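Take a look at this one; I'll ask things after.
Heads up, one of the protein chains got dropped from this complex, but the rest are sitting where they should.
Should a chain be cited, it is by its letter among A and B, assigned in written order, with residues numbered from 1 in that chain.
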Amino acid sequence: MKLGDLAGELNCELRGPPETEIDGVAGIEEATATQLTFVSNPKYYSKIPSTRAGAIVVSRDAPDTGLPTLLSDNPYLAFARAIPLFYRPPSVTPGIHPTAIIAETAQLGENHSIGAHAVIGDGVRMGRNAVIYPNVVIYPHTRIGDDFVAHSNAVVREHCRLGHRIILQNGAVIGGDGFGFAPRADGSYFKMVQSGVVILEDDVEVGANACIDRGTVGQTRIGKGTKVDNLVQIGHGSTLGSHNILASQTGLAGTTTIGNHVTLAGQVGVAGHLKIGDRVVATAQTGIGRDVAPGSVVSGSPEMDTTLWKRNYILMHRFPELVKTVKRLQKELAELRKSLIGR
Amino acid sequence: MKLGDLAGELNCELRGPPETEIDGVAGIEEATATQLTFVSNPKYYSKIPSTRAGAIVVSRDAPDTGLPTLLSDNPYLAFARAIPLFYRPPSVTPGIHPTAIIAETAQLGENHSIGAHAVIGDGVRMGRNAVIYPNVVIYPHTRIGDDFVAHSNAVVREHCRLGHRIILQNGAVIGGDGFGFAPRADGSYFKMVQSGVVILEDDVEVGANACIDRGTVGQTRIGKGTKVDNLVQIGHGSTLGSHNILASQTGLAGTTTIGNHVTLAGQVGVAGHLKIGDRVVATAQTGIGRDVAPGSVVSGSPEMDTTLWKRNYILMHRFPELVKTVKRLQKELAELRKSLIGR
Partner (left out) sequence: MKLGDLAGELNCELRGPPETEIDGVAGIEEATATQLTFVSNPKYYSKIPSTRAGAIVVSRDAPDTGLPTLLSDNPYLAFARAIPLFYRPPSVTPGIHPTAIIAETAQLGENHSIGAHAVIGDGVRMGRNAVIYPNVVIYPHTRIGDDFVAHSNAVVREHCRLGHRIILQNGAVIGGDGFGFAPRADGSYFKMVQSGVVILEDDVEVGANACIDRGTVGQTRIGKGTKVDNLVQIGHGSTLGSHNILASQTGLAGTTTIGNHVTLAGQVGVAGHLKIGDRVVATAQTGIGRDVAPGSVVSGSPEMDTTLWKRNYILMHRFPELVKTVKRLQKELAELRKSLIGR
């Protein structure tokens, strides 16, 4: 593909020869002479002089690259749009594989691909263009919108409702039983029937082996465009707003309310019955045990303001020294007092 | 259902009109005029005046609710018992789906439902009333009691032994190989054959995508009534007592011994070869690196008494201030000494 055409396709301004031939995309350190790369974070501008890339996407305020360059308001997004121009995943076979089991009462939209051994239960209703890979199980009475993609071994449990353009990676479990047990007087536990559902709004993606539990009574709801990474746990009755990012191995205990545009980095934990405001950022391994105000950036377990946490961390290295200093001060003060007033 | 009948069913004392019609259950904030709700934790009594519920379950010592009320010694348990009166999960089809593969040497008890594409291996023996959802795999030579429920993609590995009323959520893996490798002199690892088993005693439930590893030699044992949440890891050779709660993403390293009535909140980690006593509570993200005495409540990583941990956390916020104070003290002492004795 010619760089000039690529600039047009990605809606970028071209600096350099439009006839430059590009046949792929790659990271700044791996790119070869016929590949397009990018730098988005100014921290990595220093890597530009040593790249072997044939062309690069940067923002308009980047320094001169010395390479055929595409200028973009959002170089990361432009690069993201370039990837599928050079890569196409294996095609899927239209229709229903003869070994798939589709309940007679299930309704599938047109233009679907249902893989081998997939199972679709009673009363399921699904929109157009579904791609269901082998061994996926859709329990009875779920509702699923258009353009559904479910990778092998993903599961959607009974009665759940999924919007349009939902993507489930392999082994994702939507609507498993919430962890609800009522203690009896003897200390044993009575299983609470988990009668609620999970609702995934449009454009939600759920990572491999991630779990989103159904509510005990009522809903667990994931808002539009929220992305859930591998091995994340979302407890029963949680309500998440739109366009949140939950990175891998993060866990929400249950009945957690999360606003919009929140980022929870990896291995974050959130206790139950809390409210996390809009645009909160929690850095990796943060443990959140109380409400977090909108716009906060928090770290640590239990969480605190990230600036304080960083300062504490630096000071922590001086903790042994501090203890020594205090001991010395005690001694000096005692000596001074003694030498001056005899006690 | 009439409230009077509901009171009888749940063994509650009724305060209010027995003919009140109830058609469902819901949380205190979501309940509507024909729904039953509950408050168990006195912390939430303040929510009662604003609920729109048609009736409420509370304990005998709760303040007057101003609503048709069911009084119970255990309102949470009473509410739990009410749920299935208004909700019934989709029924399962009795018998063996024609696409299930059952080894000739497997013995199934009566009244089973074996779903599509399920696989049951050689020599498996299973009790009555098993409900096995599609795509479950039971490896050879397992023994399973009555009333077994295995959701789609759950796996029970060879030779494991499961008691009565076991529930496996989707993707749970019982008896995967323990993580046992013997280092060779050159730093590479020799895989140890994992020849042990997992034993689940009666009434154990295992969450979605949770993993309980078989022993290297000998057993991994989960005691009666213990509940294991999603994405929990239980390492090889661990021994858990009865009626424990292991919340999501908790991990036990291996050869861990846990008593009875223990609660490990979410994302707790326990190192190997430790003993956790009866009734221990570890709060979320606790990292346990040594034995914990019965009845302890611990937090932090590494763990400490929760009271100390909370105090430390409050003090931690004053750490920068403390460092400044010590510096100032040093300076003041030096000045005082100088002004008094000239050095």
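Simple rule for what comes next: a residue touches a chain if its C-beta (ideal position, glycine included) is under 8 Å from a C-beta of that chain, and two chains touch if they have at least 3 such contacts.
Just so we're clear, the structure is a prediction, and the values are computed from it rather than from any experiment.
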Quiz item: If the hidden chain were put back, which of B:H112, B:H141 or B:H243 would touch it?
Solution: B:H141
Exercise. Could I get the residues of subunit A that touch the absent chain, sorted low to high?
Key: 24-27, 30, 73-74, 76-77, 79-81, 83-84, 86-87, 89-90, 97, 99, 115-117, 133-135, 151-153, 167, 169-171, 203, 205, 207-209, 225, 227, 229-231, 242-243, 245, 247-249, 260-261, 265-267, 284-285, 301, 313, 316-317, 319-320, 322-323, 326, 329-330, 333, 336-337, 340-341
Quiz prompt | Sites on subunit B contacted by the missing partner chain, in the whole complex | solution = 99, 101, 117, 119, 121-122, 135, 137, 139-141, 153, 155, 157-159, 171, 173, 176-177, 179-185, 187-193, 195, 209, 211, 213, 216-218, 231, 233, 235, 237, 249, 251, 253, 267, 269, 271, 285, 287, 289, 301-302, 304, 308, 311-312, 315-316, 318, 322, 325-326, 329, 332-333, 336, 339-340
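Everything below uses one rule, namely that only the chains that are shown with their structure count from here on.
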Self-check item: Distance between the centres, which are taken as Cα means, of subunit B and subunit A, whole angstrom
Solution: 24
